[in-house]
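My questions all concern the structure below.
Shown here: the complex without one of its protein chains, the others still in place.
Up next, subunit A:
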């Protein structure tokens, strides 16, 4: 298994883009799909969409990102594809429901975003897992769930 130790650059870098374009024509680009959370790992074992296994071992000041190129030679290019994130939309019906929802989301260390009166929660697992945690608020119809 080959170990990839560096990020060569981004698919948007001019010189890289040119070579990638060429590799693309010959079906020589391998993509590694991963979730946002996993981009924080310096070391991991991955499998590309073509089924090749690689080890990734980066120095700890580097971080993977969408479009990061980890390998480029005459034979192939290896590129990171970060999966689009899904967000669960939670809509509190009142101020006190909103306070309680905010308390719960913080207490559970969910990654969140605000959108007007709604709270968006980044899904790092099945939506039901998050909904179960709020069953009190949801069953009492104090918070409405809008699934992605």
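Criterion: a contact is a pair of C-beta atoms (placed from the backbone, for glycine too) under 8 Å apart; a residue touches a chain by one contact, two chains touch by 3 or more; residues count from 1.
One rule holds in what follows: contacts and distances are computed from a predicted model.
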item: Chain left out of the displayed complex - its UniProt protein name, from "3-isopropylmalate dehydratase large subunit", "Urease accessory protein UreG", "Peptide/nickel transport system ATP-binding protein" or "Electron transfer flavoprotein, alpha subunit"; value: "Urease accessory protein UreG"
item: Positions on subunit A contacted by the hidden chain, ascending; value: 1, 3, 5, 37-38, 40-45, 55, 57-61, 108-109, 124-125, 129, 132
